[in-house]
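Only one protein chain is missing; all other protein chains are in place.
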Amino acid sequence: MATLELSIHEEAVSPVRTGRRLGMLFWTAIGWMILVFAVAILAPLLPLPSPTDMDMLERRAAFSALHWLGTDGLGRDELARLVYGARISLVVGLCAPVIGVTIGGALGMLAGYFRGRFEALAVGSMDVLLAFPPLIFALAVTAFLGQSIFNLTCVLGVLSIPAFMRVARAATLTLARREFVIAAQALGASHARILLRELLPNVALPLLAFFLLGVAVIILVEGALSFLGLGVPPPISSWGSMIGEGRESLDVAPRLAFIPAIVMFLTVLSFNLIGDTLRAITDPRQGAL
Amino acid sequence: MNAQALLSVENAAVDLPTARGNLRAVDSVDLTLAPGKTLGIVGESGCGKTMLSRAILQLLPKKAKLSGRVMFDGQDLTRLSPDALRKLRARSLAVVFQDPMTSLNPVLTIGTQLTETLQEHLELDTATATKRAVELLVAVGIPAPEQRLTQYPHQLSGGMRQRVAIAIALSCEPKLLIADEPTTALDVTIQAQILDLLAREQRRRHMAMIIITHDLGVVAGRTDEVAVMYAGRVVECAPTPVLFKNMHMPYTEALLAAIPKLDTPPHTALPAISGRPPDPTRPMKGCSFAPRCRYADGRCQGEKPRLERAATAAHQYACFHPIKLAAGAGA
Partner (left out) sequence: MTPMVGFLARRLFYLLPVLIAVSLLTFLIASLLPGDLAYTILGDQATPENVAALRHDMGLDEPIWWRYLGWLGHVLEGDLGRSFRTGQTVLQAVAERLPVSFELMLFAQIIALAVGVPLAIVCAARSGGPFDRFMTGTAFGMLSVPAFLSAILLIYLFAVELHWLPATGYIPFTEDPIGNLRFFVLPSLTLGLAEWPGIMRVLRSDMIAALQEDYITLAKAKGLKPSRILFVHALKPSSLTLITITGINIGRLMGGTVIVETIFALPGIGRLLVGAIGTRDLIILQGVVLCIACGYVLMNFVVDMLYAVIDPRIRHGHA
């Protein structure tokens, strides 16, 4: 089960072979990502039938010229649903980690830079948040607060804060002691200046790598929740809800579940590959052995 | 070579492929050691002495390539099967590494680390092995040995840990013990004790020993022979008293001068050797020490000196401008 525990253990080794050249795997992943993004953004302009138009006479239809990927249980065009589902999955998948990286990154940098009681407080509150099994937390909040894309994104974002905080803090702790920071302080630079000009550019890269990994995780978690009908509120559908609905027809039309599953898998895999490659580059110690 | 020699290293060379090209860590080294004798190998860090010891022990890193022969007790270690080699260890060849904090396993008890060797090679049962372990700890001078058996390395002081490492090395009565910088990681006050312990045990067991160090002072009076290494080669080797009285290599002279002595006036500058050892990935045409040698000339830079015999047959050196030091400069 994909987890909101974004500390994909930092010493784990990736199969990504880095070195100066980025392999074919990396570029294929980039290619797929661009394709998915392009299709999602350009969705309204594409010559697709509406994803909500139901054609009761053509339910669970096979591939045809009219419906390239067939139709689902309610006669809706699968390809269109896939494309519009991508929009939802990507919106949640991107916005939630943005919340995490901005708040968590800021908290982490401040904690690593100022140390002392602020750091203790920050780390302590993260520990409280981490004391909760993440999925349970997400379920509880959306249950009480109500299911909506906004709520879902916020909850998942909040749950990703501790992981980003940890990365930012670790990076800041190692950097804050380096000469260039001490030099800036000696020159009378203000804290804000040091944080923004000196530390942030260096912390940004590991955070970016982690961000991409976070997107992968969030897409999976949102997928799981929507699969159960507890993520994005019906009738809005993301890949997860498509897979969930496809489950009903596993015996007659397994493609209804497997097509969105494969698309989701490839997208998540691409994010993981790119994020892992970036992480291996920015911190060679943790990269390929 | 010498039929009586326990260990005979013949034209050994160790090559390490690195990102910057091939690194020749050890270059055409010949060494012999008779049973029961002690050899000291001295040199700066990076001169290849550790690689040489690993080559003898057949414990080189996976990427390293060894050429030449290592004859031990009549067998060529480079040609032995892994299983035959494994059986040879501990009972014939033993080693003590520099830092006992890292060479002892932190999550296993002292007792386990002692008895496992005994049980593996001597096939003792647990009770006998434990008894032997206690005897060994007593022999290396560790108080309250029974308690130590259930303790972990981090609970002992540095000196005691090294004594344990020595006990482990001695446990199966090896014919040759290699001590790789055995005292470098220890307090100065403990160093002499550990060296004395090694010397004592060596005499008692008629064991051959190789002491590897960067400090000439360590080998004075404790070794039968000394080999001085520089940039992967042996540049001088002689019986110890001969080396100290009649050293021929400028490098050896410089090493000796760099040892602080009790009778120098206070605040005298220590004559350190200027410059740095050469880059081992770029082999030099001439003598490797030439850039730092005060006697060097054109010939030294163009041609590599080979080892030749001196007045005493056992004394060899590799230099075009050997020096003759008549006054003994004991350490």
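Lettered A and B in written order, each chain numbered from 1.
In the analysis below, contacts are C-beta pairs under 8 Å (C-beta built on N, C-alpha and C of every residue); 3 or more make two chains touch, one makes a residue touch a chain.
Because the structure is a prediction, the values reported are computed rather than measured.
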Options B:L59, B:V138, B:A192 or B:L270, residue touching the unrepresented chain: B:L59
Touching residue (missing chain; options B:R24, B:H121, B:K175 or B:H248): B:H121
Residue, one of A:I99, A:A176 or A:L220, that touches the chain absent here: A:L220
Hidden partner chain, residues of chain A it touches: 1-3, 5, 7-9, 11-15, 127-128, 131-137, 139-141, 143-146, 216, 220, 223-224, 227-228, 230, 240, 243-244, 246-247, 250-251, 254, 257-258, 261, 264-265, 268-269, 272, 276, 289
Missing-partner contacts on chain B, residue numbers: 57, 59, 86-91, 93-95, 97, 99, 102-108, 116-117, 120-121, 152, 154-155, 165, 168
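The definition used in the following text is that only the chains that are shown with their structure count from here on.
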Averaged-CA centre spacing for the pair chain B and chain A, given as whole angstrom: 55
